[in-house]
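One chain of protein is taken out of this complex; the other chains stay put.
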Amino acid sequence: MPVENNVKILPKSVVCEESTLRGDITFSAGCVVHPSATIIAEAGPIIIGENCIVEEYATIAHRLADGASYDTNNILSIGSHNVFEVGCTVEAARIGDKNVFESKSFVGRGVTVSSGCVIGAGIQMRTAQLMPENTIVYGQQALQREAIEKQGSQTLQIDFLRKVLPNYHHLRKPNYDPKKARSVI
Amino acid sequence: MSFMQPSPVKYACSCGILNPINKLFFCRHCPKLRCGFCVCHEIESHFCSNCLENIPSSEARHKKNCCANCFDCPCCQHTLSARATTVPVVRKTEESKDGESATEATPSPKPSAMPTTKKMYYLSCLSCRWTTRDVGIPDQGVATGTWPDKECLYQVRFNTLMEYYQSLVLQEKQEKQEFLRRKTPKQHKFPSLTDRTGLTVSLIRRQIGWSDKNIPKTKPINIAAAEATAEVEALPEDIFTQPINLRNITTVAQRHSQPAEQPEAVSKLYPQRRSLWIKRSLRCRQCEHNLIKPEYHPTSIKYRIQLFASYHVPEVLMVRCEQPLQPGQANAIFLKFTNPTMYDMTISVLDVAPQDAQISPDTFQQACRIKEEAVTSSPLLKTTGITLARQNSIREVKRDVRELTNATIVPLEGPFVLNQRDDSKEFDEDVQAPTEEPKFIVWRKANKVLIRLEFTPAAELQSGNTVTLGFYMQYTYVNTVSNTPDKKEPTTHALYSRIFIEAGDIANAIAN
């Protein structure tokens, strides 16, 4: 059964039209989606928290398990201030806040990413595991270490992109205003 | 076809090793092919590959071949970069921890509330996010940093050992000199009767203003010899009871990057000074001429001497085989020859070594010999102790080229001419008048010729085996360098190189 596209974009989000969005996706305020990004909500809705950045060729997928079908209650919730860099593929079960998925990294199903984690460029994480807070995965051998300080947030970059991207790209209009929605009810 | 893929065409170097042409050099003085294996490697200059600063060799030695400004991450061995933070000067204690950082970009809550701020720097690794703050190194006021060097635990011992051996060397040298002085007969024509004590000499020396010759004899310092002990401290009790947190334990690579301490805990990791890099110059072992001499400057990509084989030897490119390769079936390969020199070349493709062609220029050998002697007696050789120890083997170890071919070629009927390279021809569209060409020449343009060479893979090859064909390429080479001063005219030599081509794999048999 093909899932109907239902993309909710909250105000102050910048979502480029050239991105591929499939299924029920909600962007919270302040998200930036670059062109050629892909978000697929196959198994259930995806809710992306505030101030996330999804760059070119990044793929966020909520994939169907074998034999399962679309389930509205099976929500993939992604926290706020996450950065999905160029060409990463993220199919994680749950994602907290302030994580960075560097270029061409791969996070498979069954990985639970807490907060403040960095998945280094080109690293593949396929086994099911829980990544504790502030885990840094780095290097060729995908070594892990714990950062002492939390990763800084990307608000400044988002401010810049929010200013610049509308000058060059066709955007998907914010179509969902929580205030209005409430008043209608 | 990628640039990185190994080339199927290999040339046999004069030392017998097969190499693609881009790894070969051509010594114009010998004249022979040379590869990285049969030349002397010398250090041309030291530089830091991160800050690209040239460092004189004396300074490099003083700094233990490390850069003064750049550091490597002790955690992942990547370069550390300096990060700036603004720290309020007054309340230093609290704010320095989580003051608004320039790069981490914590949104500044009160940007102009504190007018007196100071820029402080810390080092941070952008690969594994390690920072100098992780191990409690205080931030520095300057970006390049007066980062403290961790004093090695055994530094004192090392220093005494060093002093000891230096004095030992000095003493041996003095003894040798003394011995030689006594052994050698007096150089004076007349035995000096007045100067039996050596006083006159020292008097004259003092009058001229030279220092006194008699340096006091050095005696080696007494040092305590190292003692081996068999006693090892017992393991702490909690090692058996406490669960191990692998994240706090260093990896083997991390320990090896800090050989002096080899810390076990992550908290003991310390930024390491970055090692320097070198530019090399290569020298022909037979005639001691430079084959490659790079420019000193680290960012320069130029050479002062560049005798690449691709500048002197005709380049052979494999284009394709005519048919899928089958054992025992006649096939043909298309090869593109390119002449890189400014002179026309006559090329023949042979299946046996040319008899008379091989370098018999006595003038060459002689000239080389003269040069050799000149060089070996020069002080140059003595100074090479500073640079790489030169493997000074004039005598070349001849090794036979391994017989690799498993195909027989049909040699070309005759030689053909490869026109000189002319860069200006690239731009004009001249139509060459069709001339009478031997029939193996498929196509010709400027300094390039495409030929068709017939060959037959050996009959016993299995499918999947690689077919290698080999031949001798004889070519005329015009040498513009004159070894002997009386010869001004460029000399022409007939040289040859063995060439091996991996034509491809035997295709699966068609009807089996």
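As written, the chains take the letters A and B, and residue 1 is the first residue of each chain.
Here is the rule we use: a residue touches a chain if its C-beta (ideal position, glycine included) is under 8 Å from a C-beta of that chain, and two chains touch if they have at least 3 such contacts.
The rule is short, and it goes like this: contacts and distances are computed from a predicted model.
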| item | value |
| --- | --- |
| Options "Dynactin subunit 5", "Proteasome subunit beta", "Rad60/SUMO-like domain-containing protein" or "Ras-related protein RABF1": UniProt name of the undisplayed chain | "Dynactin subunit 5" |
| Interface partners of the hidden chain - shown chains only, full complex considered | A, B |
| Option from B:31, B:74, B:271 or B:294 whose C-beta touches the chain left out | B:294 |
| Contact partner of the left-out chain, one of B:131, B:281, B:348 or B:474 | B:281 |
| For subunit B, the residues touching the chain missing from this view | 1-5, 7-9, 22-23, 25, 35-36, 41, 44, 47, 49-52, 78-79, 81, 86, 100-105, 108, 111, 125-127, 277-282, 292, 294, 298-301, 303, 306, 308, 310-311, 317-320, 336 |
| Residues of subunit A (touch criterion as defined above) contacting the omitted chain | 18, 35-36, 55-57, 86-87, 103-104, 120-122, 139-140, 152, 156-157, 159-160, 164-165, 167-169 |
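Everything that follows uses one rule, which is that only the chains that are shown with their structure count from here on.
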| item | value |
| --- | --- |
| Whole-Å gap separating subunit A and subunit B, where each centre is the average of the chain's CA atoms | 46 |
| In the complex with subunit A, residue positions of subunit B that touch it | 75-76, 101, 103-107, 127-131, 133-134, 247, 251, 266 |
| List of subunit A residues in touch with subunit B within their complex | 118, 120, 136, 138-139, 143-149, 151-156 |
